[in-house]
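Here the complex is missing one protein chain, while the rest keep their positions.
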Amino acid sequence: MLRMTNISKRYGATEVLREVALEVRSGEVMALMGENGAGKSTLVKILAGIEPADAGTIEIAGEPVTIRSPRHSQAAGVAYVAQELSIVESLSVAENVFLGDTDAGLFRSPRSLSTKARPFLLKVGLEQVDPLELAENLSVAERQLVEIARLLSRKARIAILDEPTAALSDAEILRVKGAVRTLADNGCAVIYVTHRMAEVFELSTRVTVLRNGRSFPSIETASLTVDTLIEHMLGRKLEQMFPARATRMGESVVELDQCIGHGLLAPISLSVRRGEILALAGQVGSGANAVLRMLAGVLPVASGTMKLRGAAFAPHSIADSIAAKVAYCSDDRKRDGIFAVRSVPENLSAPALDRVSRLQMISPVMESRHTRGIAELFGIDLAYLTRLAGNLSGGNQQKVALGKWLGIEPDVLLVEEPTRGVDVGARAEIYRHLRSLAERGLTVIFASSDTQEVLGLADQIATFYHGRMVRVVSAESSTPESIVRDVIHPTLAA
Amino acid sequence: MSIMTDVSPSAARRRSVPRFVWVIAAIVALYLVAGVITPSFATFDNMLVIVRAASITGIVAIGMSYVTISGNLFALSAAALGAFLAVIFALAVGHLGFAAGLAATLLVAILAGMAQGLSISVVGNPIITTLAFSTVFRGLAALFSGNSIVRIDSDIALALGTGRPLGVPTQSWAFIALALVSWALIRRARLGRLLVLSGANPQTAIASGLNVRLATVVAFVALSVGVAIMAVFTVSQFSQAKADLFAGYDFDYIAAVLVGGIALRGGQGSPLQAALGAILIALLQNFMLLNGFTAGLRMTVVGGLVLLATGAFHLLQRRLR
Amino acid sequence: MKVSSRSADLLGRLGLMLIVYLVFALHLPSYYSPAGVAALLDSAVLSGLVALGVALTMIAGEMDLSVGSLAALAGILAVKLFPIGVFPSIIVVVLVCAAIGALQGWLIHRIGINSMIFTVGTLIAFRGIALLVSGEKTQLVPLEDIAATDILIGKFGIFSVLSLALFAAAALIFAFTRWTLWGREIFAIGGGRSESRAAGVPIRRPIMIAFALSAALAGLAGALLSLKAGSASPLSYDSLLLEAVAACLIGGISLKGGKGSIVGVLIGLFCIRFLVTGIAALGAPFWAQSLATGLLLIIVIVAEAIFAAAAGRFRLAMRRPAPIIKVPA
Partner (left out) sequence: EDKGVIVAFVPSSTNPYIGQWAKGAQAKAGELGYTLKVIENNFNQAEQDSQVQQQLASGEKVAGYVWWPFENAAGVGSLRALSQSGAPVIVSNQYPIKGTEAYWTAYAGANDFLSGKTAAEILLDACAKSGVKCDKGAIIRFPAGVSAGDDRATGFQDAVKGKLDVLTVVPTAGFLEDEGYKVAAQIIPANKGQLTWLYTENDSLAGAAAQAARENGLVPGKDILIVGGTCHGDSKHVKNGEIAGTAIQSGYWEGWMAVQALGKFNTQGKVQDGETYLADNPDAPPADSDPVFKYNFLPNPAVGNSQAAYDAAKMWGKSADELCNF
C-alpha cells in the first residue's frame, strides 16, 4: 500500500532522517519503534504533509505521490493522529471529529454533525461524551480518543497513529487497540508509533525500527521477544560518553514527602543529596517532569511537603525557586530556554542581572566577566559570545540554556531532557560539565526519556511509568534493559 | 569536538545587515534623489527643517519603540494621552508655575502609563486596550479643559517652546538627546535589559525569574513620558492647550516605528531606529509637500511605505531564519 | 452541558445590555416608542455591519484594523457609481471590497505577517486612496436625483431598509459561521492554528474568507450609509473601528480567537448603542460619552481576562491527570 524510500530530512544542520525506508501493506499494522528522538514522528509528519521532506519518494498503492500539505496527504487517503494533540479546544467534540474533513459537506448543522459523529465516538468508547460538548472540557485522554475517532471517520487507506496511548489508561488503551484492529481488518494500512511493548506484540504484524534517523528492514513481530526488540532499538552503546560517577556525596538537600501534583497518580517520596545526580526516567507523560515542575514552583503541589536544605520549601513561582537557589531548565529550549534573538552574553546574564549591574546600570565589565566565567565553566567557545543565541548550533544553545543558571550559583539544578536535540559531541560535553558541577557540590535532578543518558549520567535513577514512580535504584545496579522495562512495561520487569 | 570548528562560510553569510543600516541607506538615497529633483531640497537649512519636522513625532515614536521592543506591538492611545497631558500641563503651569506644572504632568503621565501597562499585562492585547484608553484620555482632556483653550503665560515655557540654541530648535535638541539617552537606557540600564529580554521571549524571561509584567509597565511609562515631553513642548511653543490636540497622530508614531524597521515580534531594535524612521517619513513628507502632492497622495504614499517596509523587513527576517 | 454554560455567558451579556437599556429607558421615552426603537436600530447599522466583519477576523485569530478607511473608500465609490443605480452600485462596491479583502487575507497568509501590522498599513493607504479617488472633496449624489436613494429610507414598522440589511447580514453570517464548513473553519483556525492545520484544514481559505467578508461588510456599511446620506466624505468613518471592536468584545468575541458568536456581537452592539445614544440624547457633553464607552470597554476586557484566567485555573484543577503540562505564561 505504502512505500516510502530514501526519505531524508534536516532541521538546520541536524540530520534527523537519513535515507529512511518504510513499507506497509494493506490490512497490516506496522509498529514504528525507536528511542526518543530517533525520528519516528518526523517520518510520519512527512507522510502526513505537516513537514516537507528534503529528499525521497512516496508511493501509495503503487502510484508516486507528492505531499506538500496535510490536504495533499488527506487526498491521498492518509489519516493521521499526531503525537501532539491536534484538538481545537473551542470547537465541539463532533466538530473536532470532522475537523478538516471536506467530504462531510459544505453545510453542517451541529445536530447533524453530532449524529454523524456518535458512531465513531462509540467505537473509541466515548459514548458518555456529548458530541456537542466543547473539547476544552475534555480530559487529555478523552481528547486523544476524539482524535482517534477522527481517524476512524476518514475513509483512509493509510492510518497513522503517533503514540496514541501515551496519555491513556489501560481501559482506554483497550478501546484504541480495538479501533486499530478494526482499521486493519477493513484493509487499511496502519502505522503505529509507540513505546509500549505490550501494544507492539498484541497489535502489530511487523516492526520497523528507527535508530538515529536511519531505518532498518522490518521484522516480523512474531519472530521477536521483548529483549531482542529492546536490543534493536538501543543498538550499539556509547559508553565512553559518560564521566565517572560521584565519589562523595553530602547531606540530603532536596526531600519530597508524599508529594502529588497534576500529572501524578500516586504520591512521590524522594531524597537527593548534595553532589548527587538523580535521573527521573520515564516516557513522555510518565510524571517524571511533574516532580521537577513541583520543585521549580511551576506546578502547584496538591498535597505532601517538600524540603530544601532541611527547611520547608513551597515555591509559588519560578522567581521563588530562583530566590531559593533552585534553577529549572525546561525541555523546550526554544519556548522558554533561550532568547533566540539576543546575544549569548545577554542570555547568560538574564537570570543574574543583579550580579552584572551597579546602580541599576548594567556594567559591561561585570557582564563580560560574568559571561566569560560561565563560558569557561561550561565550555562555550568564546568566539560565540558575539553571536545571537538563535544562530548557535543545538548543542551550544543547550549549553547556553543550562549555563545561564550557573550565574546564580544554584544549589539545585533541575533539568528536563538535558540533551534533547543535541548531537553526540556536544552531549558528551554537557554530561561532563554537569558532572563537574555536581562534584563542586551542586545537586542535579534531571528528567529524561533517553535510557543511555539516564544510565550513564546519574548516580540514582527513579523510574516512572504512567503517573507513578516505579522504583529508585542506583545506576550501578541497573542495565539498559531494566530501565527500559521499568519505563515502558513495568509489569514485564516485575 | 565539532563545536570548536570555526564559523562556516554559509553561516557567516547568514549574518544580517543591521536594520538601521537599511533605514539610513533609504534616507540617504531619498535625500539624493529628492535633491536632484527639487533643488531647494538638498540644503542644510532644509535638513534642519526636516529634523525639526521629525522631532515632535520622533519623540513619541522613541517612546513607542519601548512598547514595541518590550513585545507589546504598539499603542493607539498616544495622541489622546498627549491632549490630556497638554491640558494638564497648561492647567498646572497656570496654577502652580512652570516647574511644579512640569512635575505634575510627568506624574500624571507615569500614572497613565502604569494604568495602561497593568491593564495590558492582564488583557494581553495592547492594541485593543489602548484603543479603549484613548477614548478615556480624550474624554478626560475635554473634561479638564472645559472645552476651552487653556492658555499659559510663562516665559520659561515660551523659551522652551521657541528657543533655538545654536540655531537648532529646542525640540530637535530634545529629539536627538532623547534618542541617544533612550538608546543608552535600552542598552545599559537594567530595566532596559529587562524590557528587551521580555520582548525577545516572554516565556524565557519568566522562566529566568524576570518580571515581565514590570517590563510592560515600564514600556508604557516610557511611552507616556515621551508623550508628556511632546505635550510640554507643544503647549510651550504655542502657550496653549486644547482637548482636540494631536488628533489623528497615532498612525504617524506607529509608521515611524514600522518604517524604522523595529521588529514587531519584540526584543529587537533600538529607539534610534524609531528616530530614523521618523526622519525618513519627515523627509518624504517634506519632499511631497514641496512638490505639491495632494493630501490623499501623501497619505497613500506613507501607507504604501509602511506596507513596503514591514513586508520587506518581515521577509528579510524570515529568509534569515 | 457546555452548551448551556455558553448560553449562560450570552445571557449574562444580554443582562448587561438590558440593564443599560433600562437605565436610559427610565429617562428617555424614545427608548420604547416604536419610532424611537426604529431610530435605535438604524443607529446600529453602520457599526453593526462593520462589527460583524471585525468579529469574523477576530474569531479567525486575526484582526482587521482597516475597516474604517475601507468604509470611507466604499462610500466614495458608491456615490461615484450612483449613476448605474442604487443597488447595482452597492453590489459593485461590495464585490470590489470583498476582492480587496480577499487580497489582504491572501497577502497576510502568504507573507505570514501579523494582520494587525499589515492592516495598520492598509488603514493609512485606503484612506489615502479614498482622498485620491474623491479628489479630496466630498462626493455628492446630485440633489435632483436624491429621490432615487429614498428606497434606502423605506420603513417597515420598526425596521428600515437599513436595519433590515443589518439583521439580514447578521442572519447570513450567523448561518454561515454556524452551519457551513467554511464558516466553521474560521472558528477552527482561530481556536488552534497548528491543530487545524494538522487536521487538514486549509488555513488560507478561512483567512481569505474572513478578510473578504470583513471588507465586504465594511464596504456595504460605507456604501449604504453614504448613499442614504447622498454624499460621501473621504475623511469619514474614522471612529468606526473602536465602536465595532467594542461591540465584539462586549459581545464576547475572544481576543485570542476561536470563540464568540454572532448573537453576542449583536448584544454587544446594542449595549454600546444604548449607552452612546442614551448619553447623547440626555444632552450630556462629549466627554461623558467618551469616558463611558472607554471605561465600559476597559472594564469588560479586564474583567473577562481575569475571569478567563480563573476559569482556566479551575479547569486545570478539575481535569483528570494529564501528561502534557506547559509552563504557564
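Should a chain be cited, it is by its letter among A, B and C, assigned in written order, with residues numbered from 1 in that chain.
Definition applied: contacts are C-beta pairs under 8 Å (C-beta built on N, C-alpha and C of every residue); 3 or more make two chains touch, one makes a residue touch a chain.
Small disclaimer: the values here were computed from a predicted structure and weren't measured.
Partner chains of the missing chain, restricted to those shown and counted over the full complex, are B, C. If you put the hidden chain back, the residue from C:L10, C:V133, C:A280 or C:V302 that touches it is C:A280. Which of B:R19, B:R193 or B:K242 touches the hidden chain is settled by the complete complex: it is B:K242.
Summary of contacts with the chain left out: across C:L235, C:V263 or C:A308, the touching residue is C:L235. Within the complete assembly, residues 40-41, 45-46, 49, 52-53, 56, 138, 141-142, 145-149, 151, 162, 164, 169, 234, 237-240, 242-248, 286, 289-290, 292, 294-296 of chain B touch the chain that is not shown. Residues 28-30, 33, 35-40, 42-43, 46, 131, 134, 136-138, 140, 143-144, 146, 153, 225-226, 228-237, 239, 276-277, 280-281, 283, 285-287, 289-290 are the ones on chain C that touch the missing chain.
As a convention for this text, only the chains that are shown with their structure count from here on.
Put simply, the C-alpha centre of chain A and that of chain C have 42 angstrom between them.
Averaged C-alpha coordinates put the centre of chain B at 30 Å from the centre of chain C. Touching two or more other chains at once are residues 330, 335-336 of chain A. The multi-chain contact residues of chain C, meaning those touching 2 or more other chains, are 327.
Residue ranges of chain B in contact with chain C, taken from their complex: 73, 119, 122-125, 127-129, 131-143, 147, 202-203, 206-207, 243, 248, 251, 254-255, 258, 264, 294-304, 306-307, 310-311, 314-315, 318. Considering their complex, residues 1-3, 6, 178-182, 184, 187-188, 190-192, 194-202, 254, 258-259, 315-316, 319-325, 327-328 of chain C touch chain A.
Listed in rising order, the residues of chain A touching chain B in the complex are 318-319, 322-323, 328, 330, 335-342, 346, 350-351, 353-354, 357, 360-362, 364, 381, 383, 391, 393, 395-396, 404, 423, 425-426, 429.
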